[in-house]
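For this view, one protein chain was removed and the others were kept in their places.
Entry: subunit A
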């Protein structure tokens, strides 16, 4: 349920402390030098695998491709049953039925993008219908996009109302709100959009659609992690963060986990509170995991392409 924000949304959001761009970049760069080795690396790789939202969001997606990805989500490394399953499979709405069938009984979540993903340039009724249809088809998580145009025009009320409406349409499904930070550009905007989405009822705030460059970056994710940390301190409600787009290597993924640990804290080091939206990342995580276990790298053909 949305909270009540005292006074006007605008004065509230603009009253949040500013973000100094140089400082936030410096902090992110500093944390990126953390050296994660041996047992820590092992724990981080498994944790990262469990946090992956394995994603396919292409116009060319077919039921066959989605079924293949679902199999991979359940058992990412066919050669090693100790590799944990991923958090969720993330697909377009028309693929939910296929995905739900393929994931049945696995415990892997089923996320669907909705609300006119990726641009969100459809009327609210269409967005709500999109959401309801996705939930009805079996999606347990909805990844919505905000109206960036309205946000940049200063029409915060419109953005807030859309999120609350979509949240209501979600029912029991978890709502992830995509800020598309590459279009919001400034860290001040990222902070304001984060708080706006959190107050409007977001279960997760998510960096990007993956369709806009830049997608997830360490400094942007840092600002969003500060937002969920401070939001919980202020309201008592914990929300999650999803970094999506452009995270391709295990090294990158571990840098995000370091950020989660040192900015938000250990409470967020769980797939219930942090996700990595990615597709190619998973194979690198698996490869590094095997390397740690056996001491050598398998060739790319030892990991499934989807």
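Note that a contact is a pair of C-beta atoms (placed from the backbone, for glycine too) under 8 Å apart; a residue touches a chain by one contact, two chains touch by 3 or more; residues count from 1.
Following the convention adopted for this analysis, contacts and distances are computed from a predicted model.
Student: There's a gap in the complex where one chain should be. From "Nickel import system ATP-binding protein NikD", "NADH-quinone oxidoreductase subunit E", "Aldehyde dehydrogenase family protein" or "ATP synthase epsilon chain", what does UniProt name that chain?
Tutor: Options "Nickel import system ATP-binding protein NikD", "NADH-quinone oxidoreductase subunit E", "Aldehyde dehydrogenase family protein" or "ATP synthase epsilon chain" narrow down to "Aldehyde dehydrogenase family protein" for the missing chain.
Student: Over the whole complex, note the residues of subunit A touching the chain we left out.
Tutor: Interface residues of subunit A facing the absent chain: 17-20, 22-24, 26-27, 33-44, 46-47, 226, 257, 261-262, 266, 269-270.
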